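Note that one protein chain is taken out, while the other chains of the complex remain in position.
Right after this comes chain A.
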Amino acid sequence: MEDYRFLFKVVLVGNAGVGKTCLVRRFTQGLFPPGQGATIGVDFMIKTVDINGEKVKLQIWDTAGQERFRSITQSYYRSAHALILVYDVSSQPSFDCLPDWLREIEEYANAKVLRVLVGNKTDREDREIPTYVGEDFAQRNNMYFMETSAKEADNVEKLFMEIAHALIEQAKAREPVPEYKGNPGQSVTLNHRTPSTTSESCCSRLL
């Protein structure tokens, strides 16, 4: 058996081209990949990190943004502990699609999933989305918020480490024996809206 105390599934979603794959590569391999093609289906990567002396295994699923991979992508929402929704700060269209992505998340993900909004490519000169606009969107939708640059390695490590940290807190709050138990625990975000439950997922009403 591998030596880790927690296992968390992290899923990245968002339009194609916003830099999901680059974020994951930067975090897991410490590099900014030159001109790799668009992701096909889902890529996955493992990275074990140390949070206050606890070994945490992050299982990171990097999804393809295009519509034709939607049903593959959707199958990963349900068991995710954290969802990272990424847009490109230099692309208004990628920001405009966020509500669509949120709708997907509401429909397929566990209501308690940790949700993080990430504005990537802060290194670019031609920024279109000011920080406060992203922040505001995140706040209105009960999400964590962070701006990153996969290219300059800005905030990337921090993003994943804070997610791991928050998930540990959740897991510990959930039960005295903090071992991985499969279904995600309570969100630490203050959620004022009544969250939809898992049983509202696509086929639950059949039973």
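Note that a contact is a pair of C-beta atoms (placed from the backbone, for glycine too) under 8 Å apart; a residue touches a chain by one contact, two chains touch by 3 or more; residues count from 1.
Please note the rule applied: contacts and distances are computed from a predicted model.
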item	value
Name per UniProt, for the chain absent here [options: "Coatomer subunit gamma", "Pyruvate dehydrogenase E1 component subunit beta", "RBR-type E3 ubiquitin transferase" or "Conserved oligomeric Golgi complex subunit 4"]	"Conserved oligomeric Golgi complex subunit 4"
Option touching the unshown chain, where A:Tyr76, A:Trp101 or A:Phe160 are the choices	A:Tyr76
Of A:Tyr4, A:Phe44 or A:Phe145, the one touching the omitted chain in the full complex	A:Phe44
Missing-chain contacts mapped onto chain A	37, 40-42, 44, 46, 59, 68-72, 75-76, 78-79, 107, 181-183, 198-199, 201-207
